[in-house]
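Input: one structure, supplied below.
One protein chain omitted, others in place.
Here the chain labels run A, B and C in written order, and each chain numbers its own residues starting at 1.
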Amino acid sequence: MNLDFTPEEQAFRDEVRAFIAENHPKELADFGMREDMTREQMVAWHKILGKKGWSVPAWPVEYGGTGWTPTQRYIWSEENARANTFMPLPFGVSMVGPVIYTFGSEEQKARHLPGIRSGEVWWCQGYSEPGAGSDLANLKTTAVRDGDHYIINGQKTWTTLAQHADWGFFLCRTDPTAKPQEGISFILIDMKTPGVEVKPIKLLDGSYEVNETWLTDVRVPVENLVGEENKGWTYAKFLLAHERTGIAGVARSKRGIEKLRAIAAKEIANGEPLITDFDFARKISQLEIDLAALEITELRTLAGEQAGKGPGPESSILKIKGTEIQQRLTELTLEAVGHYGAPYMGGVSNDNGANAHPVGPDYATHAAATYFNMRKTSIYGGSNEIQRNIIAKMILGL
Amino acid sequence: MNLDFTPEEQAFRDEVRAFIAENHPKELADFGMREDMTREQMVAWHKILGKKGWSVPAWPVEYGGTGWTPTQRYIWSEENARANTFMPLPFGVSMVGPVIYTFGSEEQKARHLPGIRSGEVWWCQGYSEPGAGSDLANLKTTAVRDGDHYIINGQKTWTTLAQHADWGFFLCRTDPTAKPQEGISFILIDMKTPGVEVKPIKLLDGSYEVNETWLTDVRVPVENLVGEENKGWTYAKFLLAHERTGIAGVARSKRGIEKLRAIAAKEIANGEPLITDFDFARKISQLEIDLAALEITELRTLAGEQAGKGPGPESSILKIKGTEIQQRLTELTLEAVGHYGAPYMGGVSNDNGANAHPVGPDYATHAAATYFNMRKTSIYGGSNEIQRNIIAKMILGL
Amino acid sequence: MDFNFTEEQDMVRDGLSRLVREQYDWETRRKAIASPAGWRPEIWAQLAELGILGMPFSEADGGFGGGAVDAMVIMEEFGKGLVVEPFVPTVVCAGGFLKHAGTAAQKEEHIGAIVSGSAVFAFAYAEPKGRFDYADLETTAKKDGAGYVINGHKAVVIGAPWAGHLIVTARTGGARRDRGGVSVFVLAKDTPGVTTRDYVTVDGRRASEVYFENVAVGADALIGAEGEGLALIELVTDEAIAALCAEACGAMKVAHAMTVEYSRQRKQFGVPIGSFQVIQHRLVDMYTAYETAVSLTYLATLRLGADERERKRAVSAAKVGVGQSARLIGQEAVQIHGGNGVTDEYAVGHYFKRLTIFDSEFGNVDHHLKRHVALA
Partner (left out) sequence: MDFNFTEEQDMVRDGLSRLVREQYDWETRRKAIASPAGWRPEIWAQLAELGILGMPFSEADGGFGGGAVDAMVIMEEFGKGLVVEPFVPTVVCAGGFLKHAGTAAQKEEHIGAIVSGSAVFAFAYAEPKGRFDYADLETTAKKDGAGYVINGHKAVVIGAPWAGHLIVTARTGGARRDRGGVSVFVLAKDTPGVTTRDYVTVDGRRASEVYFENVAVGADALIGAEGEGLALIELVTDEAIAALCAEACGAMKVAHAMTVEYSRQRKQFGVPIGSFQVIQHRLVDMYTAYETAVSLTYLATLRLGADERERKRAVSAAKVGVGQSARLIGQEAVQIHGGNGVTDEYAVGHYFKRLTIFDSEFGNVDHHLKRHVALA
């Protein structure tokens, strides 16, 4: 048992660091919020990694994965966070990809995996519905078989970045007579199909990153069904467990703490830099300690996965602690900027009163918006309350 | 609306202060823990107040109450805490007394209220049973009518200070066929009746303040039934609401904070008195702020009672916050004494390895024992979880 | 001791409550804060008519002889409706400076105008580098003949876009952060040399960066004694804090009530989420936090007239405790609302945003916990 890198691991880190330094577009490192980026900017790094063969490290090698050890994947995350890269979005890489290569047909693999790897195809997730948040079993969207098509009707919500999506994966009820968790199917939909309508939802921070998606008599070929009909719940649970492992966000939070320290070094409180105020420094230290614990917990989980245990209910801990830390970090950052948290500065797409140019120091510009935005993290991907239910049931046996 | 004392209130405070100064036995002020006191010492102040007519201030005047305003009762608590008096125990004064004068017969009032007022008769409470903590509806103790007696059988637990008790009030099931919360009766039992057996329970801190009480074929005259048979649940709820108002313990906690400050002024941390350490001082300030809020909340509740609202579910807030503050206070006190929290020093009655004489500074002697002992406060009198259930149901309507 | 409101206070509450209910409904508010003006002068006129704007002034000064408790009653109702109109800057802050230290001429000139609704003020005290230290001023007022010349930059001046006048703090002497040498001035916003950059705040109000470039004012612009303004600023900001705490209590009450109601309506797994014990206990903890905030707001309000140490300790206790409650209630209200809680459409998120910004006004939780410790 040890935490040191082997010489091989050090060499890998150097290789990764050099690759990033040479290939990552410089301008991408400077965005404060995703809201300010174009679609092209958001997929730029993904495409570069696709060419390099590094866009889907966690996938099995046969489908384009890198075969990296947990330590290598840890190094990869660390180095990307260090360079503030904009990593491939999870909807294809971490969500539908694993479902397709695990449960999909050979045709589906051949058709969809290359676009996910390369970053050419943008995916979105159609799980939640207005009446069913974390309670996915209560789905109302229906897919009715009509010859070799499904006719899909319903409304999805919180479809993140669906405004850019080429394809979506949707949970639809195919057997309305079955028990709530049965009779659900996992269906891939081309977002350009007639009847698919995407309407952005304005969020608290002024951004438009989620959408309502209406499906009205959408005709989808039956070959877009993944796995077996009515078994969608199984795939959805598989996917949620996969989604949770990435959600800890340790490397990004580390970088966030560095930025917070830099802000606190510039802000003056009672005549001295805020960072020299013991009380504020104490709160940063507490956050660092919590994050150090999370980091080791994640590494232990990854090591367990390598030893053959799949991502299990332990990943719920990563989700809970990871999001708590992200939220606390943004809260402290807002606290650090003092009065300049108040000016309203959303992203470029903001309407309705956002200030066109930043007020106050650059580092304050997005502090409030980021704090507001990050409240979502304890709600989405299975709310933290649901994660506790999962742990209580699956780990504690209650 | 104001917080200042009127001239009349100031005069009352002076009167109370003078009375305490003249009449409170000096040696009673110096006990660190109840465990070290004899029965006579525990009732000494009660008896003095009984003679003065101040032992049951909150009772209706016709039964011996003082008719004080909420402000006067506040002053009374404050002044007693200031002098560290050992106040009358609640079992007679705040629990069974109000039940008797509200629901009891004239005979019961005449027989029992004088002894409660004077402090001559010591009462204990027989509510909890080994299988039923905060869930009083699950009582197993039975009272079976046999002519003009009840024959009572069962086991009670957590009967506080029953080892000294002359009388006890017990909840017993009189109709085994009724629904759980019905069929329960409120019965007074002379603790010298054959078949009553009291066995002390050793607590974590080494003290013996609670007991198991066995009732084996105990014959109790039917005139000891309070109110109607099978209506005991109503009286029990009435009593619990009464019990909660006193439980906030604001005045005592204020005094506890003063003592904590004095300890922190003597302890040396990194070469300076601990009280000058910002981090420790911050924690005391936070406690003071929480206590100030609780104090005003209690005063608001008392003012509401005076305006005709009886002690309602709001008193659950006082119980929750009051016990949280008491627990936090003892936790900080233990923290303050550093290494000298470790020596084991229970009360004089301790056996089993407690150290015969204190180790370290006097103020450290009871720090750990008090911390351990106070964990009970969030459990007894209806656990804090039960209090939250009550608020959710009675105030929030959930 | 007395915890009852007077009949007049009950009437003020009822009247304001009606105004907010009838004229400050959510859609109307949304449109108003998104309009170019960002507020509704007609609401301001009605507040004047109802006597709200004159409430805290003495009858001798042209007001209605109310006090801190009246301001508390008013602010709680404003909090319930997330009212953006600048009562605190105008009535509590500017009004406070004028009534505590204004000359007869200053009172004559300004208080009547405030009471009648014709004058709106903003209080320019914060600076880019001063954070919560009222004495950490880079803005200077240099003696120039009988008057002063002001130079500096004031940050996040709430309500300034709507204001005709400013109260400005500036250093007339002493070194940075000295208690001595701080002075307070009143001046018209259109005084030559004053420029502003106006913007929207995240909680739906308007604010400005205010720049002073060789702004010449007369000796009559000075409020109170030259160089001795700090104690006055501390008094007025303590009064403002008590008022803001009352506003926060109003906002918390509504956020909590909305969340209780939502948890009754919203179903998951076939039952209302309010039937889950975890949600129930969290709603209870929010309720307890609200009651705690109300009690501390009473304490601060009722101690505004006490001696300095007692006043400051009570006010800091309130800013700490109310700030902690506001954080808990705001965050939990959003969490229990789930996805809907983070949308712009649902009102609850806006209560959360207002409660968030409340913390940074006149010193946050940490700042006031420090002040409380220092006065132990």
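As a working rule, a residue touches a chain if its C-beta (ideal position, glycine included) is under 8 Å from a C-beta of that chain, and two chains touch if they have at least 3 such contacts.
What you are looking at is a predicted structure, and each value in this text was computed from that prediction instead of being measured.
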* Structure fact -> Considering the complete assembly, the absent chain touches shown chains A, B, C
* Structure fact -> Checked against the full complex, the residue among A:S55, A:S207, A:N224 or A:N389 that touches the missing chain is A:N389
* Of B:F12, B:W45, B:F280 or B:Y363, which one is in contact with the hidden chain? -> B:F280
* **Identified contact with the non-displayed chain, of B:T157, B:T174 or B:T301** => B:T157
* Structure fact -> For chain B, residues touching the missing partner are 128, 131-135, 137-138, 157-158, 180, 201-204, 206, 210, 267-271, 274, 279-280, 334-335, 338-344, 352-355, 359-361, 368-369, 371-373, 375-376, 378-380, 383-385, 388
* To do: Name every residue on chain A in touch with the hidden partner chain.
  => 1-5, 9, 70-71, 74, 261, 278, 281-282, 284-286, 288-290, 292-297, 299-300, 303, 307, 317, 320-321, 385, 388-389, 391-392, 395-398
* **Residues in chain C touching the chain absent from view** => 276-278, 281
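One rule holds in what follows: only the chains that are shown with their structure count from here on.
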* Structure fact -> With centres defined as CA means, the chain nearest the overall centre is C
* Please report how many Å separate the Cα centroid of chain A from that of chain C, as a whole number. => 38
* **Distance between the centres, which are taken as Cα means, of chain B and chain A, whole angstrom** => 52
* Per the centroid of Cα atoms for each chain, what is the distance between chain B and chain C, given in Å? -> 42
* To do: Give me the residues of chain A that touch two or more other chains.
  => 279
* Multi-chain contacts in chain C: which residues touch at least two other chains? -> 369-370
